[in-house]
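One structure is given here, and the rest of the page talks about it.
Apart from one protein chain that is not included, each protein chain of the complex appears where it belongs.
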Amino acid sequence: MPVGVLGASGYAGRELCALVQRHPRMSLAFATANEQRGKSAELPGGGAVTFVATDDAPLAEAALVFSSLPHGASKLWVERARGAGAKVVDLSHDLRIGNDTSGVPYGLTELRREQVRGADVVANPGCYPTSILLALLPLVEQGLIAPGAQVIANSASGVTGAGFSARTDLLFGEITENYRAYGIGNTHRHLNEMRAMMGEWHADADLIFTPHLLPIARGILSSITIPLTVDVADAMAPFRARYAGERFIELSDAPPELRHVNHRNVVRIHATMLQNVRTPTMLVLSAIDNLMKGAAGQAVQNANLMLGFEESAGLPV
Amino acid sequence: MPVGVLGASGYAGRELCALVQRHPRMSLAFATANEQRGKSAELPGGGAVTFVATDDAPLAEAALVFSSLPHGASKLWVERARGAGAKVVDLSHDLRIGNDTSGVPYGLTELRREQVRGADVVANPGCYPTSILLALLPLVEQGLIAPGAQVIANSASGVTGAGFSARTDLLFGEITENYRAYGIGNTHRHLNEMRAMMGEWHADADLIFTPHLLPIARGILSSITIPLTVDVADAMAPFRARYAGERFIELSDAPPELRHVNHRNVVRIHATMLQNVRTPTMLVLSAIDNLMKGAAGQAVQNANLMLGFEESAGLPV
Amino acid sequence: MPVGVLGASGYAGRELCALVQRHPRMSLAFATANEQRGKSAELPGGGAVTFVATDDAPLAEAALVFSSLPHGASKLWVERARGAGAKVVDLSHDLRIGNDTSGVPYGLTELRREQVRGADVVANPGCYPTSILLALLPLVEQGLIAPGAQVIANSASGVTGAGFSARTDLLFGEITENYRAYGIGNTHRHLNEMRAMMGEWHADADLIFTPHLLPIARGILSSITIPLTVDVADAMAPFRARYAGERFIELSDAPPELRHVNHRNVVRIHATMLQNVRTPTMLVLSAIDNLMKGAAGQAVQNANLMLGFEESAGLPV
Partner (left out) sequence: MPVGVLGASGYAGRELCALVQRHPRMSLAFATANEQRGKSAELPGGGAVTFVATDDAPLAEAALVFSSLPHGASKLWVERARGAGAKVVDLSHDLRIGNDTSGVPYGLTELRREQVRGADVVANPGCYPTSILLALLPLVEQGLIAPGAQVIANSASGVTGAGFSARTDLLFGEITENYRAYGIGNTHRHLNEMRAMMGEWHADADLIFTPHLLPIARGILSSITIPLTVDVADAMAPFRARYAGERFIELSDAPPELRHVNHRNVVRIHATMLQNVRTPTMLVLSAIDNLMKGAAGQAVQNANLMLGFEESAGLPV
């Protein structure tokens, strides 16, 4: 089935093209990139793609379109693709809960599977929210988070999360042997969608989120400290209960390492109760590949549902 | 003045040798390393050292001895060096508060300057405690930490913090493009000294500490979330008040980056009040070079005081 | 078809296990590792394996056995596996040309395809020889190398080429931000097999080989300078002629980058004639993943031929 990729020259866009090219049920109808139009790029894992201008995208030829266009610019093209009859998975934050009121399903697949299955447009979650919300979901649903809790998420991401843009602060010479926080003060734009989900869940908690920039290409680890209502003897039990049978969620006995999730469409989660504290507190560690489960992989996972394919078709696990 | 280094072949030990060789008032009387005895090693920044067996160390020739011996083995050699008439700075955790009751001054220099000045033996703080305690000190002293608070410190360290030991989990191939938490569940051994200091400070707070391993050689960034009693209009004010005139403490308007503190004996601190929370909460970011202010640099800072030198003699700022 | 892996806990061994687990025609009968027996390891790209002691390997259950045992120890186990009726691909240098006179086919597949197809035992080439010999082969066969030439191969390899062993010189802290030559003076043990092949080819040339250690996990780039008999207008022509139809050889218009070959069983080659020289001289750049085409991938490529499968079965391109 032919699919297209808008804004395909960035890291997530090229990952999407690679997944589509290897997908048993999809073929790549077009890949757009205005500045790179007419040029080719090699794809991760092999293969190559030639870009056309976004204005020249034959939208009507695609059964589904992925948009990796910049935030702000994406919304218009979602409408155009819909107008041409294509289903759309939008990877920008334009249509995500917390940023938009149109009610487009928020494609955190394990949370919204049935809504996604019937949708024509899906807003693909942000990379940080994917890693954090999937770590909180079982605890929220099982009423384990203490009222008024400060849920503190420290996340660290590889630099591809910042996109493929010519910025001097992302040069190799500035990142190697370095590490820093950014978006500090609880102001990162991904807070919108996470706070909106917390509100929808009626979770009586503050979410505090501090992202950091790692000297690696890809991967996000979120280390989340959560005050609980009760002591939980088996910290992994809530996760086993909620995620039984989920193919893209790995529950791990050991702290997850980024190298074990990179290039794979999974979230790996480990939870433990903290010692040496006066009130029950849990630490949840959640690891994803920001370009796979945090972007292109989850987008294909959603597209598989929207097109009636196996949810795992074409996805590396 | 002649000084010696026991256990000099590890990362902190070689850093100490390098600092001593460049120190305007110190000369290196000996450097010991049992397995490397008779061999030479290059030192960071240039120069070299030849090791003797620890048993062959001419302790009596040194006015002061640094011990970088392994935890457990160090205490005995501290006594031997004292018996030979040398002052001692012990970099192991053997004599640190929380691990020992002998009352040896805890050499967090900015906190214990006068005690250090008059001491014959000083227990040099751990690398993580240095980065965290110096970030908390002004808030504790000014009564700003909320009663019963959970103070949550997420730290990330370069791999030299794990020592120069032949472990497969520290191979380049296991660390590059990877990131993980360790010592999870609030169980890392550095908690002892931090909790003991919190107790001494009568700080009514839980300290929750989660360390992580970075794919870089050196540097520690601690990201600390702290519930406060009151809203603080100027988050940096408590730090400016406490640390005025301190040469090794840098207060920064921007989030500190490890590359700006590495190879320098400084702590760089940035504080900000969090938005989107219901109770006043501060984020403090604290960056050090784990081998300098977190080990060898602070050891020389303490030794300078013990020997009556300028506190900053021989220290890169 | 059941296959086994001897010496499976190293980098090449785990890569082999991962390839076998994903292979459409192979299943993993056993994986041995004496020190890790009873333990599990995660595999690159997902999945895991549990090791048994090498003495406990059920050799008779396997149609084919890969040996990644250490050089010197492997030969005995090749015999044992043969005695148990299994075919063998030996990844050590024990049976390679230049090190052994038993006449076991040297499994540089593109050179020895028909011999490999009929063989019971194949000696899998070294990683450096694979990158260099495939770059020289078309020039040798077409008589282009100048008589008495000094063929100068400078190679740079990622650290997994040095194996998964607890050596302090391979620690992350020793490799990051570093680069060095080793095995200098034209003495590296891989010279044996390359010089033996040159001799078999009657190539009247000296081969000078200097390996270097890169601060990356995987990949080898060989930069080879070759005096030619004649000026070649189109430097790529000899390669296109020799390698037409070869699935695992990529001829590239641009200098190859390691990231474009890593995790793939390919050699990527670019050739160009040098300017500003008085005699015709060619530069050939040859890139492989040392663990794939340089080890486990080529081993599976050979095994596929020996077992009558598609040569490319189970191999990422």
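Letters A, B and C name the chains as they come in the text, with residue numbers starting at 1 for each one.
Following the convention adopted for this analysis, contacts are C-beta pairs under 8 Å (C-beta built on N, C-alpha and C of every residue); 3 or more make two chains touch, one makes a residue touch a chain.
Worth saying up front: this structure is predicted, and the values here are computed from it rather than measured.
Engineer: Of the residues C:140, C:170 or C:221, I need the one that contacts the missing chain.
Structural biologist: Candidates C:140, C:170 or C:221; residue touching the omitted chain: C:221.
Engineer: Using the document's definition of touch, tell me which of A:215, A:238, A:256 or A:314 contacts the absent chain.
Structural biologist: Among A:215, A:238, A:256 or A:314, only A:215 touches the chain that is not shown.
Engineer: Have a look at C:210, C:229 or C:312 and name the one touching the chain we're not showing.
Structural biologist: Of the candidates C:210, C:229 or C:312, C:210 is in touch with the missing chain.
Engineer: If the hidden chain were put back, which residues of subunit B would touch it?
Structural biologist: Listed in rising order, the touching residues are 42, 45-46, 176-177, 260, 263-264, 266, 316-317.
Engineer: List every residue of subunit C that touches the chain not included in the displayed model.
Structural biologist: Counting only subunit C, the missing chain is touched by 148, 150, 152, 154, 156, 158, 174, 176-182, 184-187, 191, 195, 206-208, 210, 212, 214-219, 221, 223, 225, 227, 255-259, 262, 270, 272-279, 281, 283, 285.
Engineer: At which residues does subunit A meet the chain that is not included here?
Structural biologist: Given the touch definition above, subunit A has residues 11, 158-160, 164-168, 170-177, 215-218 touching the missing chain.
One rule holds for everything that comes next: only the chains that are shown with their structure count from here on.
Engineer: Which contact partners do subunit A and subunit B have in common?
Structural biologist: For subunit A paired with subunit B, the chains in contact with each are C, in label order.
Engineer: Call it same or different for subunit B and subunit C: same when shared residue numbers make up over half of all numbers used at their interface.
Structural biologist: same
Engineer: Quick one: most central chain, C-alpha centroids?
Structural biologist: Per-chain C-alpha centroids ranked by distance to the global centroid put A first.
Engineer: As a multiple of 5 degrees, what angle does the CA superposition of subunit A onto its copy subunit C give?
Structural biologist: Rounded to the nearest 5 degrees, it is 180.
Engineer: Round to the nearest whole Å and give the separation of the Cα centres of subunit A and subunit C.
Structural biologist: 37
Engineer: Residues touching two or more other chains, restricted to subunit C: which are they?
Structural biologist: In subunit C, residues 176-177 touch at least two other chains, as defined above.
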